[in-house]
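Structure in structure tokens, see below.
Omission of a single protein chain aside, the complex is shown with its protein chains in their original locations.
What follows is chain A.
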Amino acid sequence: MERLPVLLLLLWLCSAFFVGIHLFVGGFLLVRLEVNKSSSCADALLPGAARPDFCEGGARFRRAVLLVVDALRLDFARFRGGNPRPFENKLPVLREVTSSQPEHARLFAFRADPPTTTMQRIKGFTTGSLPTFVDVGNNFASSAVLEDNLVRQLARAGKRVVFMGDDTWESLFPNQFYRSLPFPSFNVKDLHTVDDGILKHLYGTMEGADWDVLIAHFLGVDHCGHRFGPDHPAMADKLTQMDQVIRSVIRRLQNDTLLVVMGDHGMTDTGDHGGESLKETDAALFLYSPSPVFPAALSQAEPEVVPQTDLVPTLALLLGVPIPYSSIGQVILPLFHQESRTAGARSHLSQLEALWINAKQVNRFLETYSYVARDIPRESLSMLQDKFASLWNEYSSTVKEGRTASPALVAALQSYLTAVREVCQATWAKFHPLKMASGIVILATACTLCFAVSEALAGAGDTVALRASLAMGAFAGAGVAVGQLGSLGYVDAAWCLGAAILSSQLAFLWGLRRGEGRAFARGGDPRRTSGGSLSPPVFSVPLLVLALRCASLLSDSYVIAEGRVATFLLLSLGLYIPLRLNWEGLLLPTSPDCQKAPGLLPSPPLSSSAVRRESLVLLAGLGVLVASLYLSLFLHNCREEQGGCNPSPLLVPLARVQDSGLRNLRYVLSVASLAACTYALRCWLRHYGNLNGPGAAVFAARWPLPLASLCTGLYWAVSSTPERSFRGFAELIALALVVLPRVAFAFLALGATLLWMNPLTVFLKPRQAPSQGKGPAPLPRYRASTALSPEAELHHLIPQLYQRMRRSLEDGESSGGPEGDGRPAVEAYGLGTVYSAPVVLLSGLLGLGLLLLHSEGMALAFLLLLLEGTALLHLHASSMTLASLQGAHKGDFSVPWLSVLLWDLAATQFFHATGHLPTFPSIQWGAAFVGFPQGHVGTLLPGSLVALNTFSSHILFAVGCPLLLFWPLVCEVQAPRRGFGGSERNAVMEMRLRERPREFSTALLQLAARCLCVKGAQVLASALAAAILRRHLMVWKVFAPKLMFEAAGFVLATVFTLVGFALVLRVDFAVSGWFKRLIPEQCR
């Protein structure tokens, strides 16, 4: 068979999808330019102004204490009557102080801009700017903030900034602190290290004199949320501790010091964050000063909600440092005096002055930004400039006439600042339509191409066509590059790649069309006419279901209910199989009383018992499928949009379960599922004779697989032990937490490597029996007929050998005793499943590794996945067998769209049934700590662990994809046709593929193209959804995350599909070599 052309064509098809995705995502995800300028005290904000603006007002506070309590949600800080939940009313100090000293303290809602991840928020409330969506990915790779920010301004002004807590700060602001005490932040299971570390130093530092600004970032509340959720006694303890901290800090404050207690974001009811629901964005902001700052009575003008960006200008002006250059926040007014300063008496800024400086600074930033980036729409920019000009006039006339600040002017300034913020928000949510459109075009062409390749089946041999179109693509890409170099002066790789791929795609499609036309001119494509159905499969039920699935991605409701949608479609398709077979009259044996016209089917070689048996297998497969579908519905997680939904209790890690009886029960359940998976794999391999012999792959199946599952079971036991018990073995437990998963991973990697190196699972046993004399008898005949070349000889010999081996395999299974009529000289165990056994084994190894990255309860999900996959394969196999038993099958190896679609829907369904959702807060970050409980140094390893965890179901189904091709052949032997005379033709199993290598490679290519087409269509649909609905209310909440997940899942699934198919080609290569070695021995 042609191995290399198949692989090349597949690679080319995949790369087309990748380029399309790259182009689209590049145009869709928002980018904001960073302005690399800094404010300084000497800046004159207006052209022609004589005096500098910033530092002149003088500092109202000499020092400040900034207590950042990570994930301090607003309702943690507010008081609520009635019977409080564990997280409520645990910070009484805030209420006591605000009610008893209204001139000294305020509590505001502090609204974060999404994405509500900690690093984004720290950037936001130090630079005063808005984060963009792309930054989410940087949470692992915290790199230094390059934009002007508060920490830099403070350091420049000579303030000694002391930092302690979350080490994200240290990576964001390296070497900018006067003193810094960072503590590791990454381990979410650790509630106390950071907080205890801070508390050890906080009070001592405060009582000392060598600091001006003190930043302390507590992580306990956030980690408690991630680990236990807010509704847990541990949260109450943590908040009570924070209450004590705030009290102690207030006691130590001096009159010239401002205290800010704030949360960087909130958390959902499950303790996660990252999205933009109110529970995630609304944090608490508490301001306190020992000297009175606020007006005594709460006035109407005071804001209820303070945007997070507003902290930056406020703190800057209160501490007497310049406002960072890119800040677009507005000062929090109640902190400034209402009346203008009387000459010389007070040097502090009044509200009007503060707002005016703020407005001038924002105006300057806007001018600079619009000069650099040109992405703010011209009309809104000129609107803002007009507004500012009129404000300028009004302000200067007010100052000239010495009037007091009119409330109207203050309101106008505020509305200007709000308008700027809104314009910026709208601009930084802006897209690149041309890139998006070309990405979509490339994706659509790639889908069409896959469809055409799978239908026309012209690809495998057409290396010439592929080469020509690749050359065409290279030419076009180079042309675009030269053009860009000439006109723009630089090369944008995305465009060149896009042009190259698109032109090569079009060239290939054109070639395909022309080839088809030629074939028709010659009298029709033989492959097509033999199939019997010339109608295009566009309107068939499976493609209709695929269209439904794609359409469902365009509606936010269906994306939210995606798990249910996939199950619904999967079940419908599953039920469709027997209905369809019955409609074709294939499900039941044609009974004589039915009086069918016998001429319709040309005397099909069927026995009604075989048909009945196969129908039973089909119905049993359907039953298993339905059962596992229904059970897996109980393993789903919940989106925040889904009201009245409870996440599966199995998703909670065992360590969180408090009832020990329940914990033990769940542990037993998980281990039993794990053992069942491993045992089932072994049984399958043994049944088909793939567990004999000395080969490397057999070794991989025998030892690393069970040992790795043993390690997994032990690891679960260790990781779920409560911390309080076994205090004496703490070190041992910590060691086991590191070693056990790593050993398991090592075993699995060893298994996979061995499998790749020698994927043959065949055991050859020579037999010295009287059969030796008879066995090789037919061989000379073959030699005589085709003794032209060694290859030709081999080609004819191989089928003969399979026949004999197969027979010996069969006999060897049924009766061990030597009996000698026409027995071959050799017995090969496992030859019938020589292709599928390595694929099954690799899926098993991978599955175990992926299971290890999940929480223990998901073992059940993986067992269901195994069951469902097997059920789908059997369903597919028996429907194929039923068709072929009754003579309605074409006779080639092609896998119908129905099975491919079922397979792909199952991957989507198990994405949800393993507790995943296409949302960022639902990512299971815990996977990064399996085997690395202390966290990581780099970002690649944790990132890939989390990606593997997230897309494990896609990966497993992608690797197992070639099984769809093999399974009908594997199941062939089970049809009880041995008793009939025609047994010689039967039960060749996968050796049938080697008898017809051309059909084999065609079918393999077709299967891969169909898989790619089905997956690619879904990516295309979600890209279309994101593009069409980019102004939709739900775009950043539903469609953009869905696109990211769909695209990432596609990339991973494609890579692993290629791995699966490459393994098949590797096996084919090995089998060829094996036969080459074998046959000369046997013939001579």
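The criterion applied here is as follows: a residue touches a chain if its C-beta (ideal position, glycine included) is under 8 Å from a C-beta of that chain, and two chains touch if they have at least 3 such contacts; residues count from 1.
Methods note: contacts and distances are computed from a predicted model.
> Name the absent chain as its UniProt record does, using one of the following: "Vacuolar protein sorting-associated protein 8 homolog", "Phosphatidylinositol glycan anchor biosynthesis, class F", "WD40-repeat-containing domain protein" or "GPI mannosyltransferase 1".
"Phosphatidylinositol glycan anchor biosynthesis, class F"
> Given that one chain is not shown, which residue among A:629, A:736, A:885 or A:902 touches it?
Per the contact definition at the top, the residue touching the missing chain is A:629.
> Using the definition of touch stated at the top, determine which of A:45, A:502 or A:560 touches the missing chain.
Of the listed residues, the one touching the omitted chain is A:560.
> Have a look at A:568, A:699 or A:1075 and name the one touching the chain we're not showing.
Residue touching the chain left out of view: A:568.
> Just checking the interface: what residues of chain A touch the absent partner chain?
555-558, 560-561, 564-565, 567-568, 571-572, 575, 579, 582-585, 587-588, 594-597, 600, 626, 629-630, 633
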